[in-house]
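First the structure, in the form of structure tokens, and then the observations on it.
Only one protein chain is missing from this complex, and each of the others stays in its spot.
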């Protein structure tokens, strides 16, 4: 186990985490790629995500970005959670849009980190910018603490 | 129609908006109360909301707060959307928790507003603090623009 | 020393901290009141705070709020710093305005806390809303770590 490369470790963490992640699975998210401190997820906007003004509910945009954030900051096999996030909406998403959330690590210190996530649509237009602050807790990502 | 009180208008807006809001309905959200600039929503954390660390995905906490935000800022029959939000997580939510999101208007100017939403659980513990910035667009809340 | 009441401790912390705080002193800030988890500071907008559009630079509004935040989260004699903040501007401040920043603790856990600061002017209009996240470090507030 100890001789995994950082890239292999990132992939093993993502696989273990995704298998337990009912929330991301239920929404049809897919992990396009993962690397140390990075993750790219996709999701198609479907009917259940539409809010009262006829566009994708901001909560689902946030959820996609938040999942990309979670996968990117859990690539070192140290269980890590979000402590706070902010999102700025740039353009609305509509039913059928294929969204891509790209998460990049800005900084990672002793126990905290900052990650930037950009959501784009199939035409490469930016839908939202998200910034997440992470906090490392006890435990492994691959083996759930008991 | 024009002789509705502000409270009646707030309720009519919420009813019209909720009937079109697939996202909030699908998650089992209920509107506990609404008033001008205010809304209280509830949601029970179910299995599909659980993420890879065994707690409620931050995206669903955000979505609940974001819905309470949307219902509170759309109580004047002026279609209003979120321009940006931030959330701070205080304590995790678990499967079966009954969450309440209480939205209060801090300020509302010409076209923009600021709203504070607090999520608590059934033991009255704070789960998260959310702050939303709103932006008034064209159109009515009760009659979708065509 | 150990038989100070929480209120006396809060006041002793504020006094010690303010005496070392060149930044707040230079800007003419005054501590109107302090209590456990709370602080009220005032500042008059002077000429050096005016930016290129003729209003008070947002940086000085932020600095006032940030000082109120610092004094409120350092009332327990546990040295505490800000980890991040956000500010929403509501109405501009002009030269000569007397600003009051009122800081209230929303939550305080093991090492982190969340504080809300509201800046108002002499006419009781809200100028800005600020939210700060705190992080407790080593050391006392009253005796600087060596």
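Each chain carries a letter (A, B and C) given by its place in the written order, and its residues are counted from 1.
The rule is simple: a contact is a pair of C-beta atoms (placed from the backbone, for glycine too) under 8 Å apart; a residue touches a chain by one contact, two chains touch by 3 or more.
Note that the coordinates shown come from a computational prediction; the quantities given were computed from them, not determined experimentally.
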Contact partner of the left-out chain, one of A:38, A:53 or A:131: A:131
Residues from chain A at the interface with the omitted partner, ascending: 86, 88, 90, 106-107, 109, 114, 126, 129, 131, 133
Residue ranges of chain C at the interface with the undisplayed chain: 16-18, 20-24, 26, 47-54, 57-60, 62-64, 66-67, 70, 74, 79, 81-89, 92, 141, 144
Sites on chain B contacted by the missing partner chain, in the whole complex: 83-84, 86, 112, 133
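Convention: only the chains that are shown with their structure count from here on.
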Mean-CA-position distance for chain C and chain A (Å): 34
Inter-chain centre distance, chain A versus chain B - centres from mean C-alpha coordinates, in Å: 23
Residues of chain B touching at least two other chains: 86, 88
